[in-house]
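Take a look at the structure set out below.
Yeah, one chain of the complex is gone here, protein chain that is, but the others are all in their spots.
Entry: chain A
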Amino acid sequence: MAPSQASYAPSLDNLIKSFNSQPLEASIESLIFLLKRRQVKGDECARATAHILRQVVAKSKWHDVDQLLSRVQSAGSRLVRAAPLEPVIGNIVRRVLGLIRDEASEDRNNADDVTSEAASDIQTLGPSAPPPLPRPVPVPIRPGPSAISAGMQVSKSMFNLLSVADPGDSPATGASTPLSQAQPASVHALRSEVMDGIEEILDEINQADDQIAGFSDIQIHPGDYVLAYQPTRSVERFLVKAASKRRFTVIIACLDSPNSGAAEPPYATLRKKLNTAGVNTINLVSNGLMAYIPRVNKVIFGAKAVYQNGGLLVDSGCCIAAQAAHEHLKPVIVLCPVYKFCPEDPSDEVSRGELGTPSSYVSYANGPGVDALEVENTVTDYIPPELVDVYLTNLGPQTRHHLASILADHYKTEDIGFSLQLGEP
């Protein structure tokens, strides 16, 4: 919900700023702390994860690709464990791992290609990052096709699996690839390239909302009644963008407890923006939505994550909207940037939903109530894929039948279960 985002956003920004000055371990710990207290959630998890992994790449000690992978994996799995219901964290970790593998294999395969294009691409680096160097590295050439090298990487990570017990030390084993003998220069180059890659991921995260909003005039037609369920920032941007081109009506619904929005009606800023653009808004304060769906042309909400079967993790209540719209054959449009696609299936935990604080519904001042009630306030929902019509990503609209190709483009199979590969942090 928008107001609370505003309240904790500065703390995250401060945290990200502090990453540069703090030791790595302290940064990770403070982020884990925020994650555990659910003070960083949703889209911000992605940003925070990317930032912290950038620090991991920049600051931690590593001498070869294996070590780097293992560092990222261990930091990543700690973050994932801190917030098990924020799959976005895992996605970013996987993206970074895939990035490292790509860079490493590029190094290996194109070792002759000394004039790496990366050197020219690099613009800014973190202060702790060494200046980018061209790579005059005589890495031993692996003569096989890339498929073989990929296979070797899989075996590498399995060796990592065995060397978990001592991840701090170099897990260099006899089976290590020639990269383990790589010179410091190569390490520097890899470091900078990986950090560039992470910057790109961050850019992607930051631009995703705008890119999605670019599709708004395709999806929203003049005169539509659009039901926006608990509009997230992406949805808000989408609607505001659409409002600049179309005249329609937005029905905003949310599941907030009546107490929490006492100060001002919820989504006041969004409504103001839309109203000035000439778009009517109606704030629904209603539990059920079936009554309004006949009036509505389409339902829009943002997802917290998209699983590989097409199922969604969403704020609780969205499921009601999706279900009601589905029954009335109204399209359900889900805004989900590509970085929210998880190469996983939803766990039981996900489909049961996360429990939030009951105190906004049953006050602790109400003694008999507290005694008598076993309150279950579910704050996340799982939406099965059948209920969703359009997945609107920053790469364009998708249907659930083609999600596999997106996943294949963005993740490496060996990284999918990364958090399981490492036991203890």
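Simple rule for what comes next: contacts are C-beta pairs under 8 Å (C-beta built on N, C-alpha and C of every residue); 3 or more make two chains touch, one makes a residue touch a chain; residues count from 1.
Quick note on the criterion: contacts and distances are computed from a predicted model.
Engineer: Of the options "Sorting nexin-4-like Protein", "Translation initiation factor eIF2B subunit delta", "UDENN domain-containing protein" or "Putative exosome complex component RRP41", which is the UniProt protein name for the chain that has been left out of view?
Structural biologist: "Translation initiation factor eIF2B subunit delta"
Engineer: Decide which residue listed in A:Ile320, A:Val390 or A:Ile416 touches the omitted chain of the complex.
Structural biologist: A:Ile320
Engineer: Please pick, from A:Val226, A:Leu255 or A:Ala305, the residue that touches the omitted chain in the full complex.
Structural biologist: Considering all chains, including the one not shown, the answer is A:Leu255.
Engineer: Which of these touches the unseen chain: A:Pro23, A:Gly214, A:Gly278 or A:Pro294?
Structural biologist: Final answer for the missing-chain contact: A:Pro294.
Engineer: From the listed residues A:Ser286, A:Ser347 or A:Thr413, report the one that touches the chain absent from this view.
Structural biologist: A:Ser286
Engineer: Just checking the interface: what residues of chain A touch the absent partner chain?
Structural biologist: 225, 249, 255, 257-258, 265, 280-292, 294-295, 316-317, 319-320, 323-324, 327, 351-353, 358, 361-362, 368-369, 372-379, 381-382
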